[in-house]
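One chain of protein is taken out of this complex; the other chains stay put.
Entry: chain A
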Amino acid sequence: MERNLTLIALFAALIAALGLIPKFTLASGVPISAQSLGIMLCGTVLGAKRGTLAVLLFLGLVALGLPLLAGGRGGLGVFNGVTVGYLIGFPVAAFVTGALAQAWRDRGGWIFPSVAALIGGVVVMNILGIAGMAVKLDKTLVEASLLATPFIPGDVLKCVLAGLITQGLQKARPGLLQA
């Protein structure tokens, strides 16, 4: 019981900390923040329920006014901004990623958690994010998806990393993923 609560809290802190460390840049020059990697890890490591709770806790603190989003953003304003669809997508992405990762858990390796992160953290996240932009900006879905395209290669890379990191965590702390 205590451990569930502390894991949820510490992974919420992990999402925030990953947004604070400097961005790394892709070969193509598009900067990517590690924050959405944190969302994926919540799903692949904590599973659907705890992962979603960790993300909701993180978003709750952002709403309360802590500058925890990548780039030091936060407060209620971000929930009125163009990217609100992505914020709504965060917990949904963690849930879908977590549910798939849990279902595929006994297969091991990094591929399965990576695919789970791809479906939850990229496909589901972008569907909600793009829909949010379309509503906020009064645009068609096609127009809105143009704004999201530059970030897709980075997102796909992050899925692979999420799988590798999940596998690494499992090797370093066996038993972490069974809980």
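To be clear about the criterion, contacts are C-beta pairs under 8 Å (C-beta built on N, C-alpha and C of every residue); 3 or more make two chains touch, one makes a residue touch a chain; residues count from 1.
Going forward, contacts and distances are computed from a predicted model.
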Omitted chain, identified by the protein name its UniProt record gives, among "Energy-coupling factor transporter transmembrane protein EcfT", "Autoinducer 2 import system permease protein LsrD", "NADH dehydrogenase (Quinone)" or "Metal-sulfur cluster biosynthetic enzyme": "Energy-coupling factor transporter transmembrane protein EcfT"
May I ask you to list the residues on chain A that touch the chain which is not drawn? 1-3, 5-14, 16-18, 20-22, 24, 34, 37, 41, 45, 57-58, 60-61, 64-68, 71, 73-82, 136-138, 143, 147, 161, 164-165, 168-169, 172-173, 176
